[in-house]
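Would you mind keeping the following structure in view while I ask a few things?
Every protein chain but one is kept in place in this view of the complex.
Moving on, here comes subunit A:
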């Protein structure tokens, strides 16, 4: 079916039609991952370099780097296991071949930070808490159930005090109760801004405030950036007070993120990159380039018309804190392996001739994927699709089926594909949208390179739905979507861990427990995500060979743990001991291993 031509329906200007490199296939990713499987993964039991890291908020964390000389015999075993597991694709596989659960647990344990190399490590980790009186220690041990951020919650202060109002609109009419100064004040009170402007200085997009209101601020930004333009080193970012400015230059565009939320440069950069991808998704790269090649002073707002709401919903998901964006991974709907298999088969059976990808998604969680053997989907493309469908209202509220020309930049940034979208099983609610159903909508997404294939894909949808209904699978999806994420104490009974993120690297997917009840509110969710962002930034800092990070501060205890197979981040209350953390972490990781095929899609339906 000519996959080479997929997505090559060029925008008007033609140009050379060389298909871009395809996104890496999972097998390749895995292959690349292999060389990293040195003995470094297993720092346990060997001498570690313990370092202390100061976070911007004044808290400290310590982490260990494996000394280069660690190739102790004890590790040989674990690393072989790790290799086995990768080659059989799956994070769980450390011990795949072994039926014995206890053994399996042991092998995981050996990675864990429970093993204390030296005596004075303890005091380093817990900081000055170690110097408290025995009575205090007793108290502390009794209160290890204190939730993270409890103090901050009580005081409702700190950096996030204003976060409640972050998403409130700035009134756009300079009308009665609002003069421009008030509106500007309101604009300045936002903790996070995104701006996009052309290199000629024409404003294109701003998350807050109409472009008229903030024109002069944009001008300042443009002046600062262009001041450095001639220089060898472009301006990448700067700090003013506790606000960080990060600038990305993408062809004819400047994208600027301004954050008082303590995000790292690379995280902000990743967010800007996603906004840029959305622009490419609307226009394609050749169109964007030619617009400015013809007239550098072009106003991009017209060609982008209708994209603003997508940029804003994307921006807001970053500002709220998106695990998916942070980890660059997708979340799946948890289903039994056999059920997912049946869904894939029903999906494959109904496959239309000219389909490129097919997805079933429930409330932003992937249920099933079908794809040609030679193509895999790129997470950044899926992020754009999920944002369009589940975060912005344009499609969800429409009530019909949609036919959307879009460019999936990671797949091919030069041409459009056509996406058929249908929300299944819509309750015919008379009173508009049903609030309880939010996050549970089931969407069928079919992507084709053929712009005339709407009716063929509509037929396919009907066939898929018939098949899913006949086998009771639609009900299963609906029930699973309704159930939502498992609470933490169901995943790891008795643990003091309050929340975690687990990313399976090979599958580029992640899972996490429910945010309810502790992290359900806007502010507490943001606190949690900021903590994860900090951990993530630290373990991913360039030149850091850090595998395990244990971090204690006033409000929380947290742990990050990175292996070639997974990334794991978790958080507990301020008084949780290291042993408690480790124990919890091990429980969760064992659970993830056990449930791997339910939590993640391993490959999907291939045709």
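Everything that follows uses one rule, which is that a residue touches a chain if its C-beta (ideal position, glycine included) is under 8 Å from a C-beta of that chain, and two chains touch if they have at least 3 such contacts; residues count from 1.
Just so we're on the same page, contacts and distances are computed from a predicted model.
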Chain not present in the shown complex, as UniProt names it (candidates "Ras-related protein Rab-2A", "E2 ubiquitin-conjugating enzyme", "Uu.00g058460.m01.CDS01" or "N(Alpha)-acetyltransferase 20, NatB catalytic subunit"): "Uu.00g058460.m01.CDS01"
Selected residue (touches chain absent from view) among A:147, A:198, A:319 or A:402: A:402
Given A:246, A:388 or A:424, the one touching the chain that is not displayed: A:388
Of A:216, A:233 or A:305, the one touching the omitted chain in the full complex: A:305
Interface with the undisplayed chain - residues on subunit A: 12, 282-283, 287, 302-303, 305-306, 309-310, 388, 392-395, 397-406, 419, 432, 451-452, 454-456, 458-459, 462
